[in-house]
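All protein chains of the complex are present and in place, except for one that has been dropped.
Moving on, here comes chain A:
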Amino acid sequence: MKTIYTSFAEAVAEIQDGSTIMVGGFGLVGIPENLILALVDSQVKHLTVISNNCGVDDWGLGLLLKNKQIDKMIGSYVGENKEFERQVLAGELEVELTPQGTLAERIRAGGAGIPAFYTPAGVGTLIAEGEEVRVFNNKEYLLQTALKADFSLIRAAVGDHAGNLVYNKTARNFNPMMAAAGKVTIAEVEQLVEPGTIDPDHVHTPGIYVQALIEGAQEKRIERLTIRQEA
């Protein structure tokens, strides 16, 4: 029923130059590690990437950036990456910064058939300049439009052959909304199981949003290891 890939190169083979792609994750948590690596190998160029962050210099979306495959980045926080700064200052990379909640909702709206919505975030700031502001109940709200993608590359802990997905802890983040907002959604799962294995009550992303799956082992790099000593 769903396409099950066994090769990451094949999984990303349909992604063409100039595609708009959404990539799940918050920081390095919940990113589809092997799909990103395969995109780097594919050398596909002129991508518009929608993702909360842009990886770090040597991992995640930072690898695509280093390889100059990204023309435009839409995200909320991109401060973890020196190459990002260099490309922006050199005029090589276009950036659209969006408040994090607005980004999440724009993606959710894209997958839910809502073309635009009003939010209070950003009213009275630089991002509202020249944009439509409307008053509801004596409060100002900013119009924001939905985001969609040609491809969504997402990561889940468990997926079944029907496309149902379950995420682990805070690795859920942007993945469920992106699953729905991509014309073609490819899910990289840590464990691929037979239908019936996941309790329908425990499904986080229903299979209808997922077109293809591939099983992949994750490195799960930690950006800021913070531990406490035994008391």
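We adopt the following convention: a residue touches a chain if its C-beta (ideal position, glycine included) is under 8 Å from a C-beta of that chain, and two chains touch if they have at least 3 such contacts; residues count from 1.
The criterion applied here is as follows: contacts and distances are computed from a predicted model.
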Record-based protein name (UniProt) of the chain missing from this complex, from "NAD(P) transhydrogenase subunit beta", "4-oxalocrotonate decarboxylase", "Probable succinyl-CoA:3-ketoacid coenzyme A transferase subunit B" or "Acyl carrier protein": "Probable succinyl-CoA:3-ketoacid coenzyme A transferase subunit B"
Hidden partner chain, touching residue among A:79, A:115, A:130 or A:200: A:79
Omitted-chain contact residue, chosen from A:93, A:107, A:146 or A:210: A:107
Interface residues of chain A (partner: the chain not displayed): 26-30, 52, 75-80, 85, 88-89, 95, 97, 99-105, 107-108, 119-127, 157, 167-177, 220-230
